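Heads up, the thing below is written out as structure tokens.
Below is a slice of the complex: some chains, not all, each in place.
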Amino acid sequence: MTDTLAATRSETPLGYFKRTWRQNIIYIGFIVVFLFFALTLHDKGFLTPNNILNIARQTAMIAVMAVAMTLVLSSGEIDLSVGAVAGLASVTTAMAIAWGGVPAGIAAGIMTGVTVGLINGFLSTRLMIPTFLTTLAMMGIAKGTAMWISGTAAIPVLDRTYPAIFGGGNIGPIPTLLLWMLAVGVIGHVVLRRTKFGRQVLAVGGNVVAARYSGINTGRIKLWVIVISAVTAALAGMLYAGRLQTGRFQLGEGDELSVIAAVVLGGTSLFGGKGTVVGSIIGALMIGVINNGLILMGLEYSQQLIARGGIIILAVALSQAGTRTNG
Amino acid sequence: MGGYSVTDKAVKPIAVEMDAISKRFGGVHALREVSLSVRRGEIHALLGENGAGKSTILKILRGVQAPDSGGIVVGGEAFTRLSPQLARQKGIGMIFQEMSLVPTLNVAQNVFLASEPLTPAGLIDDRAMERRSAEIFASMGVTVDPAAIVADLSTGQQQLTEIAKALSQNADVLVLDEPTSALTAGEVDILFDLLRRLKTEGKAIVYVSHRMDEIFRIADHATVLRDGRLIDSRPIGEYTLATLITDIMGKETRDLSEFATDSTAQDEIILKVEHLSSKLRRGGDVSFSLRRGEVLGIAGLLGAGRSRLARMLFGLEPIAHGTITLRGETIAIGSARQATELGLALVPEDRRRQGLVLNHSIQDNIELPILKRLGATPFVDRAKSRATTDELIKRLAIKTSSREAAANSLSGGNQQKIVIGKWLATDPDILIMDEPTAGIDIGSKGEVLRLVRALAAEGKSIIFISSELAELAAVSDRIAVMSDGRLVETIDKTELLTGDASQLRAEQRLQLIVQRGGNND
Amino acid sequence: QTPDEALAALANQTLSTGPGGESPVSASEVSLTEDERAQIQAMGATAAIVMHYGGDDWSQAQINGLETQFEAMGIEVIATTDAGFNSAKQVSDIETIMAQSPDIIVSIPTDPVATASAYRQAAEAGVELVFMDNVPAGFEAGTDYVSVVSADNYGNGVASAHLMAKALNEEGKIGIVYHAADFFVTRQRFDAFKATIEENYPGIEIVAEQGIGGPDFTGDADRAASAMMVANADLDGIWAVWDVPAEGVIAAARANGRDDLVITTIDLGENVAIDMARGGFIKGLGAQRPFDQGVTEALLAGYGLLDKEAPAYVALPALPVEQANLLDAWQEVYSTEAPASVRDSMN
């Protein structure tokens, strides 16, 4: 919340940097990691435009979900169902396209998100079941439902326009996935930083009692956040369906962890009250860059896993060095 | 260093000496070469306006913060800094201003945290802990359930728990940073008896309070800080109320006794409450009416149900029975949001839990209840929000480096001012204030009270809950006394002041009524 | 026809047919001349291996076979990936690998539909594609890809059914632990096993079927098998879809004190081999030949580089394994002697 205001006060750029340095860890980490791969892998095509666009494409769904997850964590909640909901939405969308064309597909995908979100939200805000449990349960329910209605099979998307809009195509040289990611990111950033809703989300996550005492309908804010998360997950599922021209229950499987990791890496607190959408997207891109770079390096899968863990720790630790006194 | 006279020195040995302590937080100089020496068998008052650096130097003494420079001598040993463990070993105990209790543990577990009694098998003896906690509370003459979870306690009870915790450590040097801000006169008396006893046992006591009467009742010596600098340090006998206030404020200030007493109450009854009782604690019964332009004070012992009443009126606690009539209409208030829309505001008693999002900025905290007014679009009009914040910072003299500073980087009193400010910004018709001046320095307290009267003069109505009877007597038009969830009596200010019109007499009469739980003779 | 006869007949035929219905060509017919080898050597070609899942001996042996043969052909393996059965991850893996423009990709699609566009991209970029087991939807042999090399999964399912019947003397109640996902090869085995039992062995009744989802296939199988044995106290045997779940079934049988339970499965992993050697629960299994499969795939990639005409569909026959032929089978499957752990367990 502070960056846009820096200019209004008399502060040197250096002072500003020092004050906000800790929040900017992820950017430094990202640059370090990127430069590292750019140097070591320049002969392996890492810097080719196509590879860079690949990274964007591969990261888009995680990034899209991470935007909504930023709101969720900022509000002090969590959503473990996003990956499974994406899978379910890919299936419902693909089935609906087969049945009634693209509009039906879009409607089905979005309705999937709304339905799941309302159930998650109702259970969490009315029945007061912790979101960790509701969304964990929903993870199983969504996956099971997706397997069940698809008979565990892949549902092909034969329509040609759908993939062009949702995830498959390009506009000029730019993949539509990148545009989706940017659009969702910008909206998320503005919502969190600039709107009354965003302020309330942060307040609810920062101190729910104080938020309630301030006249905020904390239940409704949480409900909205949960619904937004589910709808965004459904959108990610629709993008998966477009990108792979398939709906399948396994799409998005395990994404919840990558999404939360991206958000936390980006500087959002797991405990609420603090969130940055830009950081989350950079966090997602950083994971994408690491995954891409390690494969290009020719490491074995086991070595990739080790290196990825090591790099994440290193990037955070390096950028954190010297800020420890504040701990 | 310090201003001790030669005779003093001969009598009492020094327990702790802090020498030329400096401490900065970013650009803020919290302390500049401040020295402090505390003697055994002496109650040493540490005074200063909000943000003067009192809590900071005491936290350094307790080892929870490190000084940038300077030295500390405890028990003859010199240190450049202490750790919490080390300070504890050296016999330093402290009651923190922003209570340092673990909300999820119960009272006894907090009292004995990190010094739990053990069974012969080496396991924690919870029974013994509860028993001994009960004994400590009994010796303090108060009742707090040792098995109650701390999060469920009222602010006052938490403060008592904090005191019991410090006492249980049997410290040689006992530091009390505003221990009475949530206590009523009765508990204060009990605490003072305890402190006097400890003093005769040779303990050194450092005492911080913004209640000047307490200082003159209990302190032997006073040290005054202003803007992080040591201003003076001398035996209390060398001060008068006026000189002490001048030292603290750096200028002369009027005190409460000069307060205007003319009522601004109009005829219109804006709020009427009949037989109200809470669902969470049965047996209450509150009836009163509030006029436009009136300040209704509410007095009572700890746990009398004053805060509950405030919460019920503000839609935060379910109502079992009774009716609320607002501007002639009977209403049901289901949430704070609804209450806000009806023109009510509540300055809650627990600033850290109920009042602030601590790691958000001042501006973010202040704009929270007024989001609706910050522009007609879904977007926050930040320019307007900035202007409002800046105006409140100025109006309440909040001491801060910027409106962007996180609330928890401010001193306790300044945090309290944010809470007042954020509710003033809503421009309510009815302002409920629950212990609004807790932790606020004497200069600002006068400002707050004047503000309350000014609002009343504008036609606003105020319900003013306070444990400090002097300010209640000063600011209120009428004072309601609560006991055990019931409103037992309402006294007109003119009635209190009958006979001789002294503020002090009025306060004493009020205290008698409160202690008895109503004027039932 | 007795189980033994059926098994003997199986040895000489391959039951699976290719994706386009092609009849299989034997792996032994795939080879390169000295000349061709030299030509390939000179190319300095690169290859990538894109797996669906890396969690068992089968995958490892495949990769081994590929790497061994590629090395012999002077082809450098520049990347190996593991999608953990997730098609989106596999698509990303392919895209990433394309940044290095490899000459060859050898891969097993997790999902023929979802991964098709990514493979298509690679094909259009001129990469020589060789598949294991299964090809992406809409792909034409010869134009889009070089060839597909498959274990006879259907045949292995059949073999494991006959082995089950043999161990049960063609009579009893059995349960099935299958892969609860629409994955080509595991589905084939399941279908084959079931069909073989139902058609040939009226005395054997399938009383329970339970799918497992992973990623902890062992644990899932353990829970499923335990419940089967509880619900059917007279259960005589359990079939598991590959060796990793079979290990879970073994644990369940052991825990439930069912020392007499018969288990058959597919894939000659070390653990199931040890159990079989000890005369434990595993009475028989249908072995794939993942090492040879890998070698064959590498050779076919060579065909691609040389534009030599390749058979569209190459299959390796199923290999029924019992205790009696265990050590020889190991040699055949992995091209090395069985490890001491297996040899020492033979009783």
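As written, the chain order gives the labels A, B and C, with residue 1 at the start of each chain.
The rule is short, and it goes like this: contacts are C-beta pairs under 8 Å (C-beta built on N, C-alpha and C of every residue); 3 or more make two chains touch, one makes a residue touch a chain.
In this text, all values refer to a predicted model and were calculated from it rather than measured experimentally.
Overall, this complex is built from protein chains in the amounts A x2, B x1, C x1.
Methods note: only the chains that are shown with their structure count from here on.
Judged by the touch criterion defined above, the protein chains link up one after another in an open path, with no loop closing it. Per-chain CA centroids place subunit A at a distance of 44 Å from subunit B. If you average the Cα atoms of subunit A and of subunit C, the two centres end up 36 Å apart. Separation between the centroids of subunit B and subunit C, computed from CA atoms only, is 74 Å. Listed in rising order, the residues of subunit A touching subunit B in the complex are 1-2, 4-5, 8-9, 19, 194-197, 199-200, 202-203, 206-207, 209-217, 273-274. Within the complex formed with subunit A, the residues of subunit B that make contact are 26, 314, 316, 335-337, 339-341, 346, 348, 353-361, 364, 367-369, 371-372, 374, 378-380, 382, 386, 402, 404, 422. Only residues 51, 54, 77-82, 84-88, 91-93, 95-101, 110-117, 137, 180-182 of subunit C touch subunit A when the two sit together in their complex.
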